[in-house]
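What follows is part of the complex, with its chains left where they were.
Letters A and B mark the chains as written, and numbering starts fresh at 1 in each.
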Amino acid sequence: MKKIEAVIKPFKLEDVKEALVAAGIEGMTISEVKGYGRQAGHSELYRGAEYVVEFLPKVKVEVVVSSSKYADIAIDAIRKAAYTGKIGDGKIFVSDISHTVRIRTGEENEEAL
Amino acid sequence: MEINYVIDTFFSIFTMVLIILMVPGFAMLEAGLVRTKNVTSVLTVNVMIYALASMSFLLIGYTYAFGGWDHQDSINKYAFFLFQMAFVGKVVNIMSGGVSERSRILPLALFTIVVGAFLYPTIVNITWGANFLSGTVLDISAMHDLAGSTVIHSTGGWALLAAILIMGPRRGRYKKSGAIQAIPASSIPLVTLGAFLLWIGWFGFNGGSVGAISSRENADAVALTIMNTNTAGLAGAITGWLLTYFRYKKFDITMILNGALGGLVAITAGPDLYDIYTPILIGAIGGTLVVLFVPLFDKLRMDDPVGALSVHLVNGIWGTLAVGIFTSDVSLMTQLKGVVVVGAIVFPLAYVIIFTINKFFSLRAADDEQQEGIDYVECGMEAYPEFKRSI
């Protein structure tokens, strides 16, 4: 099984979720993160002075799928939905999952997804 | 007449209540301006200041300032006391706000007691009170300072200046590289709420300082005072806004509100003396001073998380001098003398007191304590321990 972790721009979450669901992915877990990268931090104002915020708000979407095929489908869906073309659109990282359990039923691996 | 006694007592209670709104006002303003890890301790300090300063003033300071309980009989003596008591905590608030995020609570409590029992009453004594300097060359009772540009705001400001010099900046604020680390406010809604509560409290602060409302002249003086107070606040806010906006093309609510507070401090010495347009100028200069001095103090490496030096000290001085400049009855020299004498008394006294307290009780929290946050170290209580609905 494969785990896809995508760090995206927060306001793209809704689109990414819909794209994944449209691609047949039935579950995902998201979290709020902050990102540091080529996208220069933006400058904010505080008490009459500017300063740079280096960590920008991002959302991480985690999806576990049963096969490489599904991983490619998910990657493709995320790429299209999260794309704006401006720096900071984010990254997708894929890794292996050796074992999965659904807590409610005890089902394992493919069946647990 | 009895009816005047009644109405003026009522009026005094009304304005006292408005000033007490400044207690949550300062608390919310400062809690909003510091980082989350210091919010609980800042709130604790604010509660403690109200309790200790008021109690010290009740038990010791008041009679020292005014020479006893029965020095006037136009209003009820306890109503008079309450109105005066409502002021005392403000002096400490000014100082404590400016050393937020790096000060320990118990030493602040000690300082509060000294201010409430002794330091602030000394200044009241020589200005509005019994006046032990009467007849000496230092007599400044001729200074016109209706509601305390000097007596309250500069006094608090001088104490803060001493504290900042002794304690140094917050850990990490000024980097070795010379860069200044911005430390943004944790909650803008609390800052805004606090600033408006202060603003509203100011109507009582200044309006009540007229001392009576029960004659036509008094009523006129009170209305003019509140009118001018508000106008200076408006002008300070607008100036704070425009100056920041023209520089950065952004709206900086912290400077708008600080500008308003600067204008309010500046008008406090003489709102009863001006026509209704002069306060626009006085408040606008007040707002400008805040915009100029906040970065200036930062350049001098004087770390003041809430901008209290610029708002209270600088504008306290400006406001007192303004009375000499813009009115014909009061001379600039008299005002200047008042400013200087008060500074010359408060600054060294505060310096010695804070230095001693810091020596024996270590007012400044150690660097690693600041890193952990004062809340954890001193209170063992987080301001917002959970955030999402479920943990």
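Here is the rule we go by: contacts are C-beta pairs under 8 Å (C-beta built on N, C-alpha and C of every residue); 3 or more make two chains touch, one makes a residue touch a chain.
Please read all numbers here as calculations on a predicted model, not as lab measurements.
Asker: Only one copy of each distinct protein chain appears here; write out the full complex's composition as a formula using the labels shown.
Answerer: A x3, B x3
The rule is simple: only the chains that are shown with their structure count from here on.
Asker: Would you kindly tell me how far, in whole Å, the mean C-alpha position of chain B lies from that of chain A?
Answerer: A distance of 49 Å separates the two centres.
Asker: Tell me, which parts of chain A touch chain B in their complex?
Answerer: Residue list for chain A touching chain B: 44-51.
Asker: Quick one: which bits of chain B touch chain A in the complex? Just the residue numbers, please.
Answerer: Residues of chain B touching chain A: 180-182, 184-185, 244, 247-248, 250, 252, 254-255, 258, 291, 294-295, 298, 307.
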